[in-house]
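Heads up, one of the protein chains got dropped from this complex, but the rest are sitting where they should.
Take a look at chain A:
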C-alpha cells in the first residue's frame, strides 16, 4: 500500500518536472507555458518527489528507504518518458 503511495507520488513528481520543461508541455497542450506555470510545475514536482522520499523512509527506514526511493523515481521517470508521447496523440 505504502509502496503504491510512494510510487504514485514519484510519478506525480516526475510528471511535474517533465511538464515543467517547455518541450514536453507543448507536446500535451500545444502551447508554451508561462514562466510562472513552468516554475510552479517544477516546484510541485520537487515537492512530490520529496513527499515520495518521506513515505519511502517512513516505510523502509533510513537505511533502505533511500535505496527504494531511487528505484521508485527511476521507474516513475521511465514510465513518464515512455507514456508521454502516446498520451500526446
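Just a few scattered comments:
Keep this in mind: a residue touches a chain if its C-beta (ideal position, glycine included) is under 8 Å from a C-beta of that chain, and two chains touch if they have at least 3 such contacts; residues count from 1.
The definition used in the following text is that contacts and distances are computed from a predicted model.
One chain of this complex is left out of the view, and of "CMD domain protein, Avi_7170 family", "RNA polymerase sigma-70 factor, ECF subfamily", "PepSY domain-containing protein" or "Glutathione S-transferase", the protein name its UniProt record gives is "PepSY domain-containing protein". Where chain A meets the missing chain, the touching residues are 3, 14, 17-18, 21, 23-24, 60, 63-64, 67-68, 70-72, 74-75, 77-78, 80-82, 84-86.
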